[in-house]
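Every protein chain of the complex appears in place save one, which is left out.
When the chains are written out, they are named A and B in that same order, and each has its own residue count from 1.
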Amino acid sequence: MKRWEGWIFCFGILIVLFTPLTHAQAQQNMSENTEACLSCHSQLHPGIVAEWKKSRHANTTPMEGLKRPKLERRVSNEKVPSVFLKNVVGCAECHTMNAEKHKDSFEHHGVKVHIVVTPSDCATCHPIEVQQYGKNLMSHAYGNLNNNPVYRSLADEVNGIKSFEKMKITFRFPDLETQLDSCLYCHGSEVKVKGKRSRKTSMGEMEFPILSGWPNQGVGRLNPDGSKGSCTACHTRHQISIEMARKPYTCSECHKGPDVPGYPVYEVSKHGNIASSLGKAWNFDPVPWKVGNDFTAPTCATCHVSLLVNENGEVIAERTHQMGDRIPWRLMGLIYSHPHPKSPDTSIIKNKGGLPLPTELTGEPVMQYLIDSKEQEKRKMAMQKICLSCHGQGWVEGHWARFENTLKTTNEMTLTATKILLTAWEKGAANGLAQKDSIFNEAIEKKWVEQWLFYANSTRFASAMAGADYGVFANGRWYLSKNIQEMLDWLEFKLQTLPGKKGKK
Amino acid sequence: MKRWEGWIFCFGILIVLFTPLTHAQAQQNMSENTEACLSCHSQLHPGIVAEWKKSRHANTTPMEGLKRPKLERRVSNEKVPSVFLKNVVGCAECHTMNAEKHKDSFEHHGVKVHIVVTPSDCATCHPIEVQQYGKNLMSHAYGNLNNNPVYRSLADEVNGIKSFEKMKITFRFPDLETQLDSCLYCHGSEVKVKGKRSRKTSMGEMEFPILSGWPNQGVGRLNPDGSKGSCTACHTRHQISIEMARKPYTCSECHKGPDVPGYPVYEVSKHGNIASSLGKAWNFDPVPWKVGNDFTAPTCATCHVSLLVNENGEVIAERTHQMGDRIPWRLMGLIYSHPHPKSPDTSIIKNKGGLPLPTELTGEPVMQYLIDSKEQEKRKMAMQKICLSCHGQGWVEGHWARFENTLKTTNEMTLTATKILLTAWEKGAANGLAQKDSIFNEAIEKKWVEQWLFYANSTRFASAMAGADYGVFANGRWYLSKNIQEMLDWLEFKLQTLPGKKGKK
Partner (left out) sequence: MKRWEGWIFCFGILIVLFTPLTHAQAQQNMSENTEACLSCHSQLHPGIVAEWKKSRHANTTPMEGLKRPKLERRVSNEKVPSVFLKNVVGCAECHTMNAEKHKDSFEHHGVKVHIVVTPSDCATCHPIEVQQYGKNLMSHAYGNLNNNPVYRSLADEVNGIKSFEKMKITFRFPDLETQLDSCLYCHGSEVKVKGKRSRKTSMGEMEFPILSGWPNQGVGRLNPDGSKGSCTACHTRHQISIEMARKPYTCSECHKGPDVPGYPVYEVSKHGNIASSLGKAWNFDPVPWKVGNDFTAPTCATCHVSLLVNENGEVIAERTHQMGDRIPWRLMGLIYSHPHPKSPDTSIIKNKGGLPLPTELTGEPVMQYLIDSKEQEKRKMAMQKICLSCHGQGWVEGHWARFENTLKTTNEMTLTATKILLTAWEKGAANGLAQKDSIFNEAIEKKWVEQWLFYANSTRFASAMAGADYGVFANGRWYLSKNIQEMLDWLEFKLQTLPGKKGKK
């Protein structure tokens, strides 16, 4: 071996070691249409093109994906149409897919392009995931809010405009833009084609569709091809990185506030601490995801979505995009915690009182719409199997017993608040259901909402994930208790000062 | 050198460079018992076994540890029993240690195994740390809450269940599971053996103890061997990584909420910003921890626990697990800030008013239980020596003068709130000490609690660590001021509407 030979192969080795997959080969497999897209758009939108280039989509073909052993496959359609098999998944593949179904398709340099890539488009390669997601509550997040009169009314009360004149507040319903900026950001919008417009571009005058409800990447988006949902809510464009979807920051986009405190609770849990402290050495990319080897504490995705295996490659949990699969109880967003609903479309539910709620106002579950205890047990076992990867049986059972006790006690504290509210309605201190008034617009009603939407929720999440203070002073039991006292104080003051009721107590 | 020789040694070098300590040698030194544990448990609990394999415990023997120069030692017992010297610290070493003392020991494949590893077990190799920790307030966190009637009553008010009937609230004391899910998560539980049970396992029918108060890793846990505390509260199982204990996320598990806002304040401090922005290049593992070389801004552990040296290896701060060593003032959790208590057991304290508090209700410190100004000065100097590693004398003195002024002003704002409360009690607007009623159950009492437990605390932490807005609008002075106004408003409304007291002002 001569000196220059040594130089060359040493450098060779080093280059191989330090170079991530070169894009050279990938680009050989690019479709002509995608090449055409890139010829302009890599200048116009360098950010997303760079993201895409780092993606698996840009560096593998579906055919290569299908050659992987079954458990390692990310492509769930064994019969990907042959036209897509040999090219990497580029701009054109997604943005011209199913053009005929897309009302947002438009003629663009001789190709029918659409703006909004939808689960139906993704289903070309990932049909099982899309099908599962369709059974996920999230895919119905638009309708579950908008077609449920109680939640519609809560959203209006949050987003509507109030004016004040002569000691009276008047109310104006929220405009669409406000709704899009608010609840629908996460729940998803209805994306519709309003018309077309011509615009000058660096390539000359061109025509584009005008979309309403756009931009939006909410989980329950109604798409211009008739499909529901947005894969990019979690699998962020255009890198569509599984690493990112598995990191808790993705979930934090919608699960951060006092009504949905999943992320902040996770962050201060032991699991969150391990992930923050040691996670930089973990491998978030492999499929399947190997417990212990790839990571040593769960993120949100670990427990709720991912395909997990042990050291021997034996499956601990199947991949699911129907997240309810491992969730026996519904913790959040409803007045009381209750068994998970059967259908992802919860707008069909009606309780005995005629309200579209899965429990009565006094907490009893409306069982015909909810999973039974057998199904609950099955889901609990599926989740506990994951817990048992790191914890002993006694630990796991102790944790769950405590958690289910907390579901009961938070329901009790909500019932107490509800009874105060019902008394306020009854005694005329506030206008409620009987008066056909909004049940969310008076101060005591808002406190009631916070009892379940903020404090009971937070306490339950803290219990489920061991987030300690979120069950105590950080929107937890302290507030559950304080709020009851303040509701009663409000009621007493109000009754004292009601015209003709002074002194009555 | 021939081509293949070149290949081989180049790869050799690269392998050495890229391979973390191989576990090969470690596993030669594994005890037979630990090997036996792993033969099943690496299948059953791959997560924790993988964690352990990455740990120093799995890769070094106590004997190797004892050979290190004194300052570099992590083992503080120079006389580790010889039986433990030559094996790595594996499952069996910890989970069979001191079997005779452990009420949670049980027969498991011919070995006496216990579930709960305790500070007494860890003391086999780390006696100085365990001894120090025993003098730390944290080790008494269970009793300091439960054996102090004032705090016991606060906890009950937080966790108890309230019901509403006929305009009255009734109260039910919290059950044990709720307490475990709430305050005791951080304070620690009492872990007791309730009995035994037989359970089917993949290895056949086996018998296990049933524990109450389990799971728990709270800092003041009462263990089945009679010891107090849980090393794993910070040194998370089973990697027991010093890197993790030194990262602020560990402290955030219990110091995140409005009552204990250490972590959020740190996070937005200049120190926290430096750690978040540049910390990925720091070395969190070395003992001793070299200021400047290993890190350039402190984390929680830097100031409160770690052994720090300068470039020349000269000691800046001794390691301490009695965290009070560098803390002259107690900032949090009490009605007023005051000199640090002498004993970690604060349940022994009684003020002149007969309450188990380190100050009178009006703020005067109960000095016989608290460190004197000389000891305060000593601790302040110990802390300032760390500050001076990066800051000039003028900077440090300016910072501390400002901080101590804030202790005074937050105490004043708490006194004002207390006087309003005392007036409410006196005038019959609320029931307090004289009526032998809980001092935490009425709305004005809860506001009073928030004055000191949330707002004064937050303001002091913001001052101590320069967390800016946590002393202003983020639970800081804005709320200290607003809360006083609201307490007075409440009192005035209440007095106006008290039966027979209308119009009195």
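As a working rule, a contact is a pair of C-beta atoms (placed from the backbone, for glycine too) under 8 Å apart; a residue touches a chain by one contact, two chains touch by 3 or more.
A quick note: this is a predicted structure, and the numbers were derived from the prediction, not measured.
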Touching the hidden chain in the complete assembly: which of A:Ser153, A:Ser252, A:Ser347 or A:Asn405 does that? A:Ser252
Per the touch definition above, residue among B:Leu307, B:Ile348 or B:Leu388 touching the missing chain: B:Leu388
Touching the absent chain in the whole complex: find that residue among A:Asp294, A:Asp325 or A:Glu442. A:Glu442
Touching the unshown chain, subunit A contributes residues 1-3, 5-7, 10-11, 14, 42-51, 54, 115, 157-165, 167, 169, 174-175, 177-178, 180-183, 185-186, 199, 208-211, 214-215, 217, 236, 239, 241, 243-244, 247, 249-250, 252-254, 256-260, 263, 280, 441-443, 446, 453-454, 490, 493, 497, 499, 502
For subunit B, enumerate the residues touching the unshown chain of the complex. 1, 5-6, 9-10, 13, 17, 267-270, 272-274, 276-278, 280, 290-293, 296-297, 310-312, 388-395, 398-399, 401-403, 405-406, 409, 412-413, 416, 419-420, 423, 462-463, 466, 468-474, 476-478, 481-482, 484-486, 488-489, 491-493, 496-497, 503, 505
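Note that in this section only the chains that are shown with their structure count from here on.
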Quick check: how many Å separate the C-alpha centres of subunit A and subunit B? 33
